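The complex appears here minus one protein chain, its other protein chains still in place.
For clarity, chains are labelled A, B and C in written order, and residue numbers in each chain start from 1.
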Amino acid sequence: MDDIKKVVLAYSGGLDTSVILKWLQDTYQCEIVTFTADLGQGEELEPARAKAIKFGIKPENIFIDDLRDEFVRDFVLPMFRANTVYEGEYLLGTSIARPLIAKRQIEIARMTGANAVSHGATGKGNDQVRFELGYYALEPGIKVIAPWREWDLLSREKLLAYAEKHEIPVEMKHKQGGAPYSMDANLLHISFEGRHLENPNAVAEESMWRWTVSPENAPDQAEFIDIEFSKGDPVAINGVALGPKEMLAQLNTLGGKHGIGRLDLVENRFVGMKSRGCYETPGGTILLKAHRGIESITLDREVAHLKDDLMPRYASLIYNGYWWAPERIALQTLIDHTQLMVNGFVRLKLYKGSVSVVSRDSVNTLFDMNIATFDDDGGAYNQADAGGFIKLNALRMRIAEIARRKRLK
Amino acid sequence: MDDIKKVVLAYSGGLDTSVILKWLQDTYQCEIVTFTADLGQGEELEPARAKAIKFGIKPENIFIDDLRDEFVRDFVLPMFRANTVYEGEYLLGTSIARPLIAKRQIEIARMTGANAVSHGATGKGNDQVRFELGYYALEPGIKVIAPWREWDLLSREKLLAYAEKHEIPVEMKHKQGGAPYSMDANLLHISFEGRHLENPNAVAEESMWRWTVSPENAPDQAEFIDIEFSKGDPVAINGVALGPKEMLAQLNTLGGKHGIGRLDLVENRFVGMKSRGCYETPGGTILLKAHRGIESITLDREVAHLKDDLMPRYASLIYNGYWWAPERIALQTLIDHTQLMVNGFVRLKLYKGSVSVVSRDSVNTLFDMNIATFDDDGGAYNQADAGGFIKLNALRMRIAEIARRKRLK
Amino acid sequence: MDDIKKVVLAYSGGLDTSVILKWLQDTYQCEIVTFTADLGQGEELEPARAKAIKFGIKPENIFIDDLRDEFVRDFVLPMFRANTVYEGEYLLGTSIARPLIAKRQIEIARMTGANAVSHGATGKGNDQVRFELGYYALEPGIKVIAPWREWDLLSREKLLAYAEKHEIPVEMKHKQGGAPYSMDANLLHISFEGRHLENPNAVAEESMWRWTVSPENAPDQAEFIDIEFSKGDPVAINGVALGPKEMLAQLNTLGGKHGIGRLDLVENRFVGMKSRGCYETPGGTILLKAHRGIESITLDREVAHLKDDLMPRYASLIYNGYWWAPERIALQTLIDHTQLMVNGFVRLKLYKGSVSVVSRDSVNTLFDMNIATFDDDGGAYNQADAGGFIKLNALRMRIAEIARRKRLK
Partner (left out) sequence: MDDIKKVVLAYSGGLDTSVILKWLQDTYQCEIVTFTADLGQGEELEPARAKAIKFGIKPENIFIDDLRDEFVRDFVLPMFRANTVYEGEYLLGTSIARPLIAKRQIEIARMTGANAVSHGATGKGNDQVRFELGYYALEPGIKVIAPWREWDLLSREKLLAYAEKHEIPVEMKHKQGGAPYSMDANLLHISFEGRHLENPNAVAEESMWRWTVSPENAPDQAEFIDIEFSKGDPVAINGVALGPKEMLAQLNTLGGKHGIGRLDLVENRFVGMKSRGCYETPGGTILLKAHRGIESITLDREVAHLKDDLMPRYASLIYNGYWWAPERIALQTLIDHTQLMVNGFVRLKLYKGSVSVVSRDSVNTLFDMNIATFDDDGGAYNQADAGGFIKLNALRMRIAEIARRKRLK
C-alpha cells in the first residue's frame, strides 16, 4: 500500500464519498485531492469544498469544476447523433457522464502529481467499470482504489456506524431508514435504483419521481415546439439559438412540465446481473424523437439503416464503459460523417407524457414530392420499372421453388 | 396476352379494384376470380359479393375468407416476438398483411385453375413488391397483372371517367374531391397516405384519425392492465384468456380508448423514395411495450442483444416483402427458439396517448434479487471479482496507450 | 428516341462494342463518343482509336485514358483496407473497376455535352448494375442505353451476322466457335465465365488460365518477400518503394510466377441467379494475406472485429455496384480511420499456389511480449485478475441455471 502517494477522489460531498475520503486517509495514509463536478445534477457544490477542508484537504487540492457545457457538447450530443438507446429503452443518462468524470480525474491527477484515483461506485454496478475503463485507457499506469470492493462497510448500518465514529456529519434522511433510493443525476437524467425497486414486480411510488410532473398533473393543453438542427445537433428552440447546456436544460424544463421521459426498466448490467432502474430523461426523450424526425427527411435510406444496425452495438459500448475505446471512436467517425446534412426543423407536440413529431422541414430534404405523389407525376417516376425490380428481386426464390418441385417429381 | 386464362384478383369491392375488375375483363378477355379477405379491416365484406356478381363473376369464383385468426397467429404474433420496428418507429401493420393475402391468392389460383393473379397496388409503393414477391416465391410460374403499372388511368380523374363510362358505381366520397387519404386497415393498424400528407411539413388533421381518440379526449383516469405471455405471445388480459384475434381486438379497443398508437412518419420505401405515412396501431403499440417488458426479466442479456442486433434486418425483410424468403424463415427459427421461456405477466399503465410498464413477473425470471440488492447479499456476489473483470477488459486499451507513449519518447 | 443527342460509349475496340457502336449509330442516329480505358488489362488501346475512326467517330470524340494509377490508388487499395472478400472467396476484381469507368464516362459526357452513355454489359450480369448505378448516382438525369437489353442480337450467331452485314471486322477466334470464355481483365484480376464453366460440375481446363502458371509449374524453390505498409496501404516490396500501379503490377508478377491467386467459384449475382466464375488475382491474393498480417499486430481487437463484422456488407455493396452510394462512403470513412496506425512490415512465403505470413513487425505494434510471455512476466499481468473476469462473465449463465433448477423443484 505504500505506493499510493496521492489520490484524486471523485467527491460529491455526500455521506458515501465523505466516508470514503476518511477511509482513504486512514487506510492509505496518503494525500487526497477532491474533485467535484457540476454536470447539472442540480445540487450546490460549494458545500463540498467546506466539507473537504474539514477533512484537512489542502485548498489547492480541492477541484470544483463546471463541466456542463463540455458534458452536453462532447458527450451527450455525439451520443444522440446515433439515436442511442440501450436495450430498446434506456437513454444512457448515467453511462454517458462517467467517461467525462474519469477524464477530468486523470487530468487532475496529472496536474497534482497524484498516482491514484478513487470513486464511490459499488462492486456490483456498471459505474465502477465505466470509471475504471476510462482511467486505464487514458492513464494506463494509474492505480485505482475502489473502496466498496475493498472495505468491509458493505451494509448501510456499518457505513453509518463508521461515519458516527469518525464524526462525519450524517444528514437526517440517511438516519431515518436511509435515502429512499440510490440516485444519480446530471443534465441528461436522474436515475433511481434499489430499495423496493429491487422487486421488479413492485410498482414505483409516484413520490419517487423528481424531475417530471406526473402525466396526470401535466397541463391539459398540448404545447408545440420547433427544434432546429445543424449537423445532427439541436441548436435552437422556437427560433431562439441555445448553447449545448442551455439547450438541454430548456428541453428538460419543457419535458418535465409535460410529464415526458419517465422510464421503469429491468436492464442487463455488464457485470452479469439484471437490475431494475427508473429514469427521468425529459429533455433527452424529446431530443431523440426530434432527431429521428429530422433524420427521416435528410438521411439516405441505407445510411439510416446502417446507423440503425450499428446503434445497439454503439449503445452497449457506452453502457459498458467503452467511451474511450478505439472501436467507439471508429464508430463515432462514421456517425458524425452521416450527420453533415442533418439540418432543418422539427415540430413536436408535447402532451401529458407523450412527445410526437407533427411536421419536419429541411433545405437538405431528400423527400421528393413530385415522385412521392399519388397524383400524376408527369413521368418523374416510371411505374413500369417496378415490374423488373420485383422480378429480379424474386428470381432467387423462384429458382429455388422450381428446383424444389423438380426434385419432387 | 392470350396466355392469361383465369385471374385471381384481390378484390375489396371498392372503386379501384372494381375498375380493375372491369379493366381485366376487357383487356384480357379472361375469367376472373375475386378474393376478398377479412383481416379485421372493419368493413362488411358481403357487399363485395353482390358487386362481383354484377360484373358477371360466377358464384363459385367468388371467395370471401375470414383470415383474422390466421393473420394474428401466424403473422402478427411471430413478428412481435422480435420486437419488430421499421426505422425506429413503424410497426409494419400493412407490411405484415400482404404475405397472407398473397398466400391465399395463390391457394385460390391452384383451387380454381387460374394461371394469373392481380392486385390493386400502385407501381410506386411497397405493396406491389410484397404481393408479388409472395406470389413468385410460392408459385414461381404464376403470371402477375399489376394494372397500375400497365394502364393509362394514372390520375383519379381518368379513373372516375372510366368508372362512369362502364357504369361502375362510385360512392359520393370519391366524387367530391376523392377519398381524403389513401388508407389501409387490418386488425393491426390503419394507415393514411397521400393528399396533404404528401408535404412532410404539413401537420396531419385531427379529423384524419379513425381508430384512436385524441389523447386530449382520452379518459382523465389512467387504466392499468395485466397481460400474460406464453412463449412470447400474449394469451390473457387481466386474467381472461383470449385467442389471437380476440387478443388483438381487445388491445385495439384499450389503446384506441386511451389515444395510444398514433404515429406520423417519413419512411423509406423499398422502391427508393421517401414517403410520409400516418398510422394508428393501438393494440400493437401496447403489445410491443409489454413484450419488451416480459423479455426484460426472462431473456438472457446476450440473447436479447442478439435479437436487438438482428431486428432491423428482420424488420426490413418484412417491410420489403420478403416474408416468404428463406432468410426470413431462418431468422424466425432463431427468434422463436429464444421465446420458449418468455412467460409471465406485465402490468401496464394506459393514459392519454402513453403506455408504460409498471411491473413484471415470471416463473422464468432471470432477475436475482439476492444478487441485485444494494444491501448485504451474504456473499451471493463477490465484489472483488469486479476488479479483475475490469482490469482484463481494460488490458488492450492500456497496452495500446503504453505503446503509444513509448513511440513518442 | 429523338432525345438522344450524343452518347459516350465504353468502347474496348472488340467485336461486341464495335457492333454496339454501329447499332447505336443506326438506331439512334446520334453522335458517338468512344471511351477506352487502360485499367491494366494488358491490351493495346491504340487499335481502338483506328477502329473508331473507321466508324466515322470524330477524333475529338475519341478518348483513350490511362487510369491505372487512379484505379489502384482510389479504388483497389481502399477496398483492400477492409480485407474485402465477397462470399468468403471472391476478391472483387471486376466489381471494383466498374465505378471508375462509370465516373470517367460521366466526366466525358459533361466535357462533350453528351446526354447519354452506353456500355456492352449484358442484361443478366452484375456489370450493367455497377455501370448504371454509377451513372445515375453521379449524373441523375443521364440517359442510359444498354444494347443487350434492347436489341434482338441475343445469340452469338446473330451478333456475327450483324457484324458481317455491316462490315465490322471479326477476329478469327470469334469465327471459330467464339471466344473460349467471357473474360474481363484489369490490374487486379482476370475473370472467366461462360462456355463449359456454365456447368458447375465441370472442371476448368488448365489452358484457360492466363496470368498464373499452374502451381505444378511454379518454381520448386519458395520465394520470400517483405511488404511494407503505410496507413494500411502497401508502399514497398523488399525495401523498394513503389507507386500504386507499380506495386500491384509487381505483386501480380510475383503471384503469377508462383501460381498464386486462382479461384473457381459459384457466386450469387445481384440480379438473383447463381453463376460460376474463375478468377486469377495473383497480386490481390498476396496483398490480402499481407494486410491481415500487418493488421494482426497493429489493430485493436475490437476495431478488428468491428471491421470483420462490417466487411461482408461492404463487400456486397461493392459487388452490387454501390461504390458511389452514401453508405459505402460512410463505411469507408470508418475503415480509413482504422488504418492510421496500420504501418509496418510483413514477410511472406510464396510457393506453388500458396502465400503465407511468416513474420511481421511494426513500430505501431500492439503485441506486448512482456505480457504475452509464458515465462515469469515480473508482474506485468496479474493472473489472479482472470478469476474475477471469468466469474463475472459467467454470472448470467450461473443465475440462469440456478433459476432453472429452482423451477424444477
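Here is the rule we use: contacts are C-beta pairs under 8 Å (C-beta built on N, C-alpha and C of every residue); 3 or more make two chains touch, one makes a residue touch a chain.
Keep in mind it's a predicted model, so treat the numbers as computed, not measured.
Note on the undisplayed chain: of the listed residues C:35, C:148, C:211 or C:229, the one touching it is C:148. In the complete complex, the residue from C:6, C:257 or C:352 that touches the missing chain is C:352.
Checked against the hidden chain, the listed residues A:22, A:195, A:301 or A:328 yield one contact partner: A:301. Mapped onto chain A, contacts with the missing chain fall at residues 300-302, 363-366, 368, 371, 381-382, 384-389, 391-393, 395-397, 399-400, 402-403, 407.
Interface residues of chain C with the unshown chain, by the touch rule above, are 83, 87-89, 122-124, 128-129, 132-133, 136-141, 146, 148-150, 154-156, 182, 193-195, 198-204, 215-216, 220, 222, 262-268, 271-276, 292, 296-297, 301, 304-305, 308-309, 312-313, 316, 324-326, 347, 351-354, 356-361, 365-369, 371-376, 381, 383-387, 389-391, 393-394, 397-402. Remark: the residues of chain B touching the chain excluded from display are 268, 271-273, 300, 302-303, 305-306, 313, 322, 325-327, 329-331, 333-334, 337-338, 392-396, 399.
The criterion applied here is as follows: only the chains that are shown with their structure count from here on.
When chain pairs are compared by their number of contacting C-beta pairs, A-B comes first. For the pair chain B and chain C, the distance between mean C-alpha positions equals 40 Å.
Chain A and chain C have Cα centroids separated by 42 Å. In terms of their C-alpha centroids, the spacing between chain A and chain B amounts to 31 Å. Residue positions 268, 271-273, 305, 313, 325-326, 393-394, 399 of chain A are each in touch with at least two other chains.
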